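Note that this complex is displayed minus one protein chain, with the remaining chains in position.
Here is chain A:
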Amino acid sequence: MTPPSWLGQGWLAPHYLGWLLHGAAMTAALALCVSLAASLLGILLCAAQDSPLRVLHWPARLFCSLHRNTPLLVQVLLWYFGVGGLLPDQAMQWLNSPHQLALPLGLSLSWPSFEWLAAWIALSWYSACFISGELAAGLRTVGSGQRLAGRALGMSEWQIFRLVVLPQALRHIRQPLLGQYTAIIKNTSLTMAIGVAELSYASRQVESETLLAFQAFAVATLFYLLLVIATQLAGSRRSAEEPGR
C-alpha cells in the first residue's frame, strides 16, 4: 500500500528531528524561566492586593486587568517592537551582539538575545496576573474563623499566615497553579511571532524546508504533549508525597 500523497515523501531526516528537539528544549527553558519570574511577581501582586496599605490595591488591580484583557501576542509585540524602539541605539546594539559570561570548569553562559528577553518579560508579566488571581482565590478559601482562632492562641499575624492560613491555602492552590504552568508552556508558542526559535517556530521551519507538514506538526504536537504531561505528573507526584492528604 502506498501512503496517501498528502503525507509527502518519506520521514523527517534526523537533523530535522534535531531542530525540533532543540525547539522543545528552548520551549522548556523559556517556560521554566517564565514560571519562576511569574510566580515571584504573582506573589507580590497578590500581596499588594491583600495588603493593609490601601494605596497598593488599585495599581495592582489595574496592572492585572490591563494584562488580562489584552491578547498576549499584542503584549509580546509591544515589548519587542514598542519598548525595543524606545531603548537608545547603543543599548540595542549591545543587546543584539553576543556576550559570554565565563563560568568555572570551562562552561560559559551567553547573554540571551533581545527577542528572548522580550518574550520572557512579556510572558512573565502576563502569567503573573493569572497566578496572583489563583493565589488570592486560594487564600480566600481559608475561613476567617481560622485567623481568629490563631489570634486567640496569641499568634502574631505572620505566624497565623505562615502556620495556619498558608498550609491550608496551598492545598487548594496546587491544581489551579499547575494549570497556569501548563498554560505557560503553551503560551511560549506565541513567541515565534518575534522570532524566538522555540518548538512552534522550529516546526514551521522544518515544514517550509521539507514540505512534510504532517510529520513536522505531529512531532511538535507530541513534544508539547510530553512537556505538558511531564508537568502534570511532577505536580501530582508532589501532592501525593504531601503528608495529611
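Assume a residue touches a chain if its C-beta (ideal position, glycine included) is under 8 Å from a C-beta of that chain, and two chains touch if they have at least 3 such contacts; residues count from 1.
Basically, contacts and distances are computed from a predicted model.
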item	value
Listed names "Amino acid ABC transporter membrane protein 2 (PAAT family)", "Methylamine---glutamate N-methyltransferase subunit A", "Iron complex transport system substrate-binding protein" or "Ferredoxin", matching UniProt entry of the absent chain	"Amino acid ABC transporter membrane protein 2 (PAAT family)"
From A:42, A:84 or A:150, residue that would touch the chain that is not displayed	A:84
Touching residue (missing chain; options A:12, A:60 or A:192)	A:192
For chain A, residues in touch with the removed chain	6, 65-66, 69-75, 77-78, 81-86, 182, 186-187, 189-190, 192-193, 200, 203-204, 213-214, 217, 220-221, 224-225, 228-229
